[in-house]
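Here's a slice of the assembly, chains where they normally sit.
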Amino acid sequence: MAKVLLFGPLRDLAGWRERDVEDATSISGLRARLAEEDERLGEALSAPGVQVALDQAIVRGDRPIGVHNEVAFLPPMSGG
Amino acid sequence: MIIVSEAPFDPGALLSEFSSGRTEVGAVATFTGIARAECGEASILELEAYPGFTEAEIGRIAEDARRRFELDDLLVRHRIGRIAPGETIVFVATAAKHRRAAFEACDYLMDYLKSRAPFWKKEHGPAGARWVEPRAADHADIARWDKETSR
(Lines give C-alpha, C1' and ligand atoms only; values in the text may rest on other atoms or scores of the structure.)
Protein backbone atom coordinates (compact mmCIF):
# COMPACT_ATOMS: atom_id res chain seq x y z
CA MET A 1 0.00 0.00 0.00
CA ALA A 2 1.29 3.44 -0.93
CA LYS A 3 -0.26 6.87 -0.80
CA VAL A 4 -0.78 8.20 -4.34
CA LEU A 5 -1.21 11.90 -5.21
CA LEU A 6 -2.34 13.34 -8.54
CA PHE A 7 -1.96 16.98 -9.59
CA GLY A 8 -3.34 19.34 -12.22
CA PRO A 9 -5.10 17.73 -15.20
CA LEU A 10 -4.33 14.20 -13.87
CA ARG A 11 -6.52 14.88 -10.86
CA ASP A 12 -9.40 16.06 -13.06
CA LEU A 13 -9.03 13.03 -15.34
CA ALA A 14 -9.01 10.53 -12.44
CA GLY A 15 -11.69 12.28 -10.41
CA TRP A 16 -9.58 11.93 -7.25
CA ARG A 17 -6.59 13.71 -5.79
CA GLU A 18 -5.29 11.35 -3.12
CA ARG A 19 -5.75 7.61 -2.54
CA ASP A 20 -4.16 4.65 -0.89
CA VAL A 21 -3.39 1.96 -3.48
CA GLU A 22 -2.79 -1.65 -2.40
CA ASP A 23 -0.95 -4.47 -4.17
CA ALA A 24 1.74 -2.34 -5.78
CA THR A 25 5.39 -2.98 -4.93
CA SER A 26 6.94 -0.71 -7.57
CA ILE A 27 6.13 2.47 -9.46
CA SER A 28 5.61 0.52 -12.69
CA GLY A 29 3.34 -1.88 -10.77
CA LEU A 30 1.40 1.06 -9.40
CA ARG A 31 0.91 2.50 -12.89
CA ALA A 32 -0.30 -0.89 -14.16
CA ARG A 33 -2.68 -1.23 -11.22
CA LEU A 34 -4.21 2.23 -11.89
CA ALA A 35 -4.42 1.48 -15.65
CA GLU A 36 -6.48 -1.65 -14.91
CA GLU A 37 -9.09 0.51 -13.21
CA ASP A 38 -8.97 3.40 -15.67
CA GLU A 39 -7.31 2.96 -19.04
CA ARG A 40 -7.22 6.68 -19.89
CA LEU A 41 -5.63 7.50 -16.54
CA GLY A 42 -3.05 4.76 -17.12
CA GLU A 43 -2.09 6.32 -20.47
CA ALA A 44 -1.94 9.80 -18.98
CA LEU A 45 0.35 8.64 -16.14
CA SER A 46 2.81 7.26 -18.72
CA ALA A 47 2.72 10.32 -20.99
CA PRO A 48 5.99 12.14 -21.71
CA GLY A 49 6.35 15.17 -19.44
CA VAL A 50 4.73 13.46 -16.44
CA GLN A 51 7.29 13.24 -13.63
CA VAL A 52 7.14 11.02 -10.58
CA ALA A 53 8.05 12.11 -7.05
CA LEU A 54 8.75 9.40 -4.48
CA ASP A 55 8.50 10.81 -0.97
CA GLN A 56 8.78 14.33 -2.42
CA ALA A 57 11.91 13.67 -4.49
CA ILE A 58 11.78 13.38 -8.30
CA VAL A 59 12.81 9.90 -9.47
CA ARG A 60 13.44 8.62 -12.97
CA GLY A 61 12.84 5.03 -14.00
CA ASP A 62 11.27 2.36 -11.82
CA ARG A 63 11.60 2.13 -8.02
CA PRO A 64 10.33 -0.31 -5.39
CA ILE A 65 7.61 1.16 -3.17
CA GLY A 66 6.17 0.05 0.15
CA VAL A 67 3.61 0.83 2.80
CA HIS A 68 4.90 4.17 3.96
CA ASN A 69 5.82 5.68 0.61
CA GLU A 70 4.13 8.66 -1.02
CA VAL A 71 4.05 8.60 -4.83
CA ALA A 72 3.03 11.77 -6.70
CA PHE A 73 2.41 12.04 -10.45
CA LEU A 74 3.32 15.53 -11.66
CA PRO A 75 2.15 16.73 -15.10
CA PRO A 76 4.05 19.58 -16.83
CA MET A 77 4.37 22.47 -14.39
CA SER A 78 3.22 26.05 -14.92
CA GLY A 79 4.02 28.69 -12.32
CA GLY A 80 2.39 32.02 -11.54
CA MET B 1 11.95 33.45 2.80
CA ILE B 2 9.59 31.32 0.72
CA ILE B 3 5.85 31.34 1.33
CA VAL B 4 3.22 29.46 -0.69
CA SER B 5 -0.28 30.06 0.62
CA GLU B 6 -3.92 30.74 -0.22
CA ALA B 7 -3.96 34.06 1.62
CA PRO B 8 -4.21 37.19 -0.57
CA PHE B 9 -1.36 39.67 -0.06
CA ASP B 10 -0.34 43.25 -0.89
CA PRO B 11 3.04 43.38 -2.71
CA GLY B 12 3.65 46.87 -1.30
CA ALA B 13 3.41 45.64 2.28
CA LEU B 14 5.95 42.91 1.46
CA LEU B 15 8.33 45.45 -0.14
CA SER B 16 8.06 47.83 2.84
CA GLU B 17 9.07 45.05 5.19
CA PHE B 18 11.74 43.63 2.87
CA SER B 19 13.48 46.94 2.18
CA SER B 20 13.36 48.54 5.63
CA GLY B 21 16.41 48.62 7.86
CA ARG B 22 18.89 47.78 5.09
CA THR B 23 21.94 50.04 5.35
CA GLU B 24 24.46 47.91 3.42
CA VAL B 25 22.36 46.67 0.54
CA GLY B 26 21.88 49.44 -2.03
CA ALA B 27 19.61 47.64 -4.48
CA VAL B 28 16.22 45.94 -4.16
CA ALA B 29 14.43 44.62 -7.25
CA THR B 30 10.91 43.20 -7.20
CA PHE B 31 8.47 41.56 -9.52
CA THR B 32 4.72 41.35 -8.97
CA GLY B 33 2.59 39.06 -11.11
CA ILE B 34 -1.08 40.02 -11.29
CA ALA B 35 -3.96 37.89 -12.56
CA ARG B 36 -5.23 39.36 -15.85
CA ALA B 37 -8.84 39.60 -16.90
CA GLU B 38 -7.86 39.16 -20.60
CA CYS B 39 -10.88 41.35 -21.40
CA GLY B 40 -13.26 38.87 -19.82
CA GLU B 41 -11.65 35.75 -21.30
CA ALA B 42 -10.37 34.38 -18.00
CA SER B 43 -12.35 35.26 -14.96
CA ILE B 44 -10.76 33.07 -12.27
CA LEU B 45 -7.32 31.47 -12.05
CA GLU B 46 -6.92 28.33 -9.96
CA LEU B 47 -3.42 27.42 -8.82
CA GLU B 48 -2.39 24.17 -7.25
CA ALA B 49 0.85 23.30 -5.45
CA TYR B 50 2.27 20.13 -3.91
CA PRO B 51 2.57 21.24 -0.28
CA GLY B 52 6.09 20.78 1.08
CA PHE B 53 7.54 19.72 -2.28
CA THR B 54 6.74 23.04 -3.97
CA GLU B 55 8.38 25.13 -1.21
CA ALA B 56 11.42 22.81 -1.18
CA GLU B 57 11.87 23.06 -4.97
CA ILE B 58 11.62 26.87 -4.88
CA GLY B 59 14.07 26.82 -1.97
CA ARG B 60 16.62 24.92 -4.06
CA ILE B 61 16.49 27.47 -6.90
CA ALA B 62 16.56 30.32 -4.37
CA GLU B 63 19.81 28.97 -2.90
CA ASP B 64 21.18 28.69 -6.42
CA ALA B 65 20.23 32.34 -7.10
CA ARG B 66 21.81 33.51 -3.83
CA ARG B 67 25.15 32.01 -4.83
CA ARG B 68 24.99 32.83 -8.54
CA PHE B 69 24.18 36.54 -8.07
CA GLU B 70 25.77 37.20 -4.65
CA LEU B 71 22.45 38.18 -3.14
CA ASP B 72 22.11 39.48 0.37
CA ASP B 73 18.51 38.37 0.70
CA LEU B 74 15.45 37.24 -1.23
CA LEU B 75 11.74 36.71 -0.76
CA VAL B 76 9.33 34.61 -2.82
CA ARG B 77 5.64 34.66 -2.06
CA HIS B 78 3.27 32.67 -4.24
CA ARG B 79 -0.45 32.41 -3.98
CA ILE B 80 -2.43 29.22 -4.63
CA GLY B 81 -6.16 28.49 -4.78
CA ARG B 82 -8.69 30.64 -6.62
CA ILE B 83 -7.43 34.05 -7.74
CA ALA B 84 -9.54 36.83 -9.25
CA PRO B 85 -8.34 39.33 -11.93
CA GLY B 86 -6.35 42.17 -10.37
CA GLU B 87 -5.18 40.01 -7.45
CA THR B 88 -1.50 39.29 -6.92
CA ILE B 89 -0.31 35.79 -7.86
CA VAL B 90 3.40 36.05 -7.16
CA PHE B 91 5.87 38.47 -5.59
CA VAL B 92 9.65 38.14 -5.77
CA ALA B 93 12.10 40.53 -4.08
CA THR B 94 15.90 40.42 -4.26
CA ALA B 95 18.45 42.50 -2.33
CA ALA B 96 22.06 43.00 -3.39
CA LYS B 97 24.85 45.51 -3.15
CA HIS B 98 24.55 46.50 -6.81
CA ARG B 99 21.50 46.79 -9.03
CA ARG B 100 22.56 44.46 -11.83
CA ALA B 101 22.72 41.50 -9.44
CA ALA B 102 19.34 42.39 -7.91
CA PHE B 103 17.67 42.72 -11.34
CA GLU B 104 19.18 39.56 -12.80
CA ALA B 105 18.37 37.44 -9.76
CA CYS B 106 14.76 38.65 -9.76
CA ASP B 107 14.45 37.95 -13.50
CA TYR B 108 16.04 34.49 -13.03
CA LEU B 109 13.72 33.54 -10.18
CA MET B 110 10.65 34.60 -12.18
CA ASP B 111 11.78 32.64 -15.25
CA TYR B 112 12.13 29.59 -13.03
CA LEU B 113 8.78 30.10 -11.30
CA LYS B 114 7.01 30.54 -14.64
CA SER B 115 8.26 27.38 -16.29
CA ARG B 116 9.76 24.90 -13.84
CA ALA B 117 8.27 25.42 -10.38
CA PRO B 118 5.76 22.79 -9.25
CA PHE B 119 2.48 24.64 -9.80
CA TRP B 120 -0.49 23.71 -11.94
CA LYS B 121 -2.72 26.41 -13.28
CA LYS B 122 -6.35 26.26 -14.45
CA GLU B 123 -8.20 29.10 -16.11
CA HIS B 124 -11.94 29.34 -15.48
CA GLY B 125 -13.56 31.47 -18.17
CA PRO B 126 -16.92 31.93 -19.83
CA ALA B 127 -16.11 29.03 -22.19
CA GLY B 128 -15.26 26.63 -19.36
CA ALA B 129 -12.06 25.65 -17.58
CA ARG B 130 -8.71 24.60 -19.05
CA TRP B 131 -5.31 23.66 -17.66
CA VAL B 132 -2.53 26.00 -18.81
CA GLU B 133 0.99 24.93 -19.75
CA PRO B 134 3.97 27.31 -19.94
CA ARG B 135 4.03 29.49 -23.06
CA ALA B 136 6.83 29.00 -25.59
CA ALA B 137 8.16 32.39 -24.43
CA ASP B 138 8.52 31.04 -20.89
CA HIS B 139 10.63 28.13 -22.12
CA ALA B 140 12.77 30.52 -24.16
CA ASP B 141 13.21 32.77 -21.10
CA ILE B 142 14.50 30.02 -18.83
CA ALA B 143 16.75 28.67 -21.60
CA ARG B 144 18.64 32.00 -21.60
CA TRP B 145 20.18 31.10 -18.23
CA ASP B 146 21.17 27.55 -19.25
CA LYS B 147 23.19 28.89 -22.19
CA GLU B 148 24.96 31.60 -20.27
CA THR B 149 28.41 31.15 -18.84
CA SER B 150 28.72 31.90 -15.14
CA ARG B 151 28.80 35.56 -14.25
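Lettered A and B in written order, each chain numbered from 1.
Please note the rule applied: a residue touches a chain if its C-beta (ideal position, glycine included) is under 8 Å from a C-beta of that chain, and two chains touch if they have at least 3 such contacts.
Keep in mind that what you see is a predicted model, and the values were worked out from it rather than measured.
Enquirer: Only one of each protein chain appears in place, so what formula describes the complete complex in this structure file?
Expert: Formula for all protein chains in this file: A x2, B x2.
The rule is short, and it goes like this: only the chains that are shown with their structure count from here on.
Enquirer: How big is the gap, in whole Å, between where the Cα atoms of chain A centre and where those of chain B centre?
Expert: Each chain reduced to its C-alpha mean, chain A and chain B end up 27 Å apart.
Enquirer: For chain A, which residues are in contact with chain B within the complex?
Expert: The contact residues of chain A facing chain B are 5, 7-9, 11-12, 53, 56, 72, 74-80.
Enquirer: For chain B, which residues are in contact with chain A within the complex?
Expert: That would be residues 33, 47-48, 50, 52-53, 56, 78-79, 89-90, 112-122, 131-134 of chain B.
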